[in-house]
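In this view, the complex is presented without one of its protein chains, the others remaining in place.
A, B and C label the chains in the order they appear, each numbered from 1.
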Amino acid sequence: MKIRKGENILFLSEDKKFEKIIKYEPSKEVHTHLGKVVLPENLKYGEKLSSSKGKIFYVLKPSLSDMMMKIKRKTTIIYPKDAGFIILELGIKNGSKVCEVGTGSGAFLTLISSIVGSKGKVYTFERRKDFYELSKNNLFNYGLSKNIEFNLRDVEKEGFPKIKVDAVFIDVPEPWKLIKFVPEILKPGHTLGSLSPNIEQIQKTKEEMEKNGFVRIRVYEILLREIMVRKIGTRPREFGIVHTAYLIFGNLLK
Amino acid sequence: MKIRKGENILFLSEDKKFEKIIKYEPSKEVHTHLGKVVLPENLKYGEKLSSSKGKIFYVLKPSLSDMMMKIKRKTTIIYPKDAGFIILELGIKNGSKVCEVGTGSGAFLTLISSIVGSKGKVYTFERRKDFYELSKNNLFNYGLSKNIEFNLRDVEKEGFPKIKVDAVFIDVPEPWKLIKFVPEILKPGHTLGSLSPNIEQIQKTKEEMEKNGFVRIRVYEILLREIMVRKIGTRPREFGIVHTAYLIFGNLLK
Amino acid sequence: MKIRKGENILFLSEDKKFEKIIKYEPSKEVHTHLGKVVLPENLKYGEKLSSSKGKIFYVLKPSLSDMMMKIKRKTTIIYPKDAGFIILELGIKNGSKVCEVGTGSGAFLTLISSIVGSKGKVYTFERRKDFYELSKNNLFNYGLSKNIEFNLRDVEKEGFPKIKVDAVFIDVPEPWKLIKFVPEILKPGHTLGSLSPNIEQIQKTKEEMEKNGFVRIRVYEILLREIMVRKIGTRPREFGIVHTAYLIFGNLLK
Partner (left out) sequence: MKIRKGENILFLSEDKKFEKIIKYEPSKEVHTHLGKVVLPENLKYGEKLSSSKGKIFYVLKPSLSDMMMKIKRKTTIIYPKDAGFIILELGIKNGSKVCEVGTGSGAFLTLISSIVGSKGKVYTFERRKDFYELSKNNLFNYGLSKNIEFNLRDVEKEGFPKIKVDAVFIDVPEPWKLIKFVPEILKPGHTLGSLSPNIEQIQKTKEEMEKNGFVRIRVYEILLREIMVRKIGTRPREFGIVHTAYLIFGNLLK
């Protein structure tokens, strides 16, 4: 399990107070509030390192959740609780061709790209230059840009280029304005998904989906609670995220 | 989008009262309580068909959720809300090598196999002959058995064969009895996951994980609510599933 | 703790499969699918009785939840999880004067009447004759009608009579149509509450409240999960009620 140069590792202090994804380079110095750690040659996953202050750090393999949550971001991101369910509803798997509108920081793109692999393809569209650049950098840093086509394009104004995909996902503030373009690029019978924090947004999106040939439209909300299983007592964490977004899906008729 | 013979389609009546995954064969007769439908030559996804009683049916591409939920089953299955999140926490993606203990009906296996693709590999273990046979049939019917190694084996008694994987998932009634075998097959730094309906099961699993070199152990519960967005009013569905299982994850140290 | 004739008891089989509120009469025969039970003279709360089939029954004091949930009903009722919170938000206590619109079966009325007591007063309004009669019978059977004024009246058409109350609660399908009448009867600074299953209803009610001088408008949803604490394992009940209603409250300005 030797770690290659440039590979991303999850660097976590024993007390969980420092937690970051960093690129591995031998002799790299990692500075934390718990002291400095020098990454050794031939570092392996699962190793423990000591800091200059004698604190223990773990070198772990980042999960897809970690990669999404710890991405450099300037936007709200899609949380793993929602992202995993979206993948399943959209049927995104090895080899899928997927269109994403609203690249943002690239968190969900990280997930799609990782799953569809080299046989698959992701077309992602972003109208803001700064997010377009940010997401490109983020995915490049993750070593995940090969199967991605980054588009700096305002779909609301210009529509889509000539592509054909197995799934479409829209994550923009006004998704309903884009629905009419989707039948051009989504294979019939296949699924469009979107998400919005407010219920009125979902209502508008649903209406547009109905007008544009979508059936079996379904809306969900997913809640996640962390359970603290401890010697001193087991209970859900007291404070946390109560709402992120409503999810909507529908299948396109011919 | 012509559908190949033997391909699985989601066959859904307009009123959603009939919903089934069936294998496409030209001239196949599908008998429903809403009348008989004969599948035509050259059927395409997204088409509408009429039954002998004049009812409309949709021919849709089944999502991964559909394939999991509609599998022929003799066991409880893992629900999509949980399955998607597990995939992310375990970092299962294109090319991953994954070990699953407790094949059951093969619902979660469907998902893993679809995601890891032909470059990946799933080793699945089941001690009951009937579930072993059922899951093999199910996955074969889904056209998904190529990257799967089905093992009829009681891991609790025999341990694992000599494999090395990127992720381990355990779904058996007493997962804590298997934890001690996991460090032999899981790459250090990588993630083990399990799920159980009762909190005491999770407590025992956590204790065994701690004894066997796992860190960053975390427990979650995920709730899903369907939201009914309708002209006559928007609200969550009144009755439904309130609990399925608690999920537990941890990373292995060297 | 001798039980008086005519007093309501909660009659519950040991296995919880029979559970009913009945009026106590000595020598009364209670017929259940678990056999016949004859209520003895001088029955006391907390006693165990045997049925003709040898099954055990408990004689318990019904809680306010029991009285609400087991009322004879032709309408949906307000659930205890919501009812208790409403009482607190409306500040309903010993001696309060309360107006309720939408008597329905009288479940919530049971609660208000029990709490405000003989120094308090409940004015309840119902436009349907059958519900008006049903609720009167229900509350009379519960021995709770003394502090209640039952009104068969369509408030939407006729408005309120000349009353002044500490709290107003509206439980009708279109609460927004009644808001304009509330300032006539609610003491300034005090609270109006309402509940509706759909969010659009709440949106309309909120708009009308804003137009009619209400401030500090707040909306909540309450979820209740039963936790099964058992030797064989602890977990939330798997199936159940996921949504009942959204609750809205606001304070009236002068």
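In this section, a residue touches a chain if its C-beta (ideal position, glycine included) is under 8 Å from a C-beta of that chain, and two chains touch if they have at least 3 such contacts.
Note that the coordinates shown come from a computational prediction; the quantities given were computed from them, not determined experimentally.
For the chain that does not appear, the touching partners among the shown chains are A, C.
Residue C:203 is the one among C:151, C:203 or C:244 that touches the chain missing from this view. Touching the chain that is not shown, out of C:17, C:31 or C:44: C:44 (per the contact rule at the top).
For chain A, the list of residues touching the undisplayed chain reads 197-201, 225, 232-244, 246. Against the chain not displayed here, chain C makes contact via residues 1, 9, 12, 14, 16, 44-48, 58-65, 68, 80-81, 83-95, 111, 114-120, 166, 187-191, 199, 202-203, 206, 215-229, 234, 236, 246, 248, 251-254.
Please note the rule applied: only the chains that are shown with their structure count from here on.
Shown here, the protein chains touch in a chain-like sequence that does not close on itself. Remark: chain A and chain B have CA centroids separated by 21 Å (rounded to whole angstrom). Chain geometry summary: the mean Cα position of chain B and that of chain C are 43 Å apart. A separation of 46 Å divides the Cα centre of chain A from that of chain C.
Across the assembly, chain B contributes 199, 225, 234, 236, 246 as residues in contact with two or more other chains.
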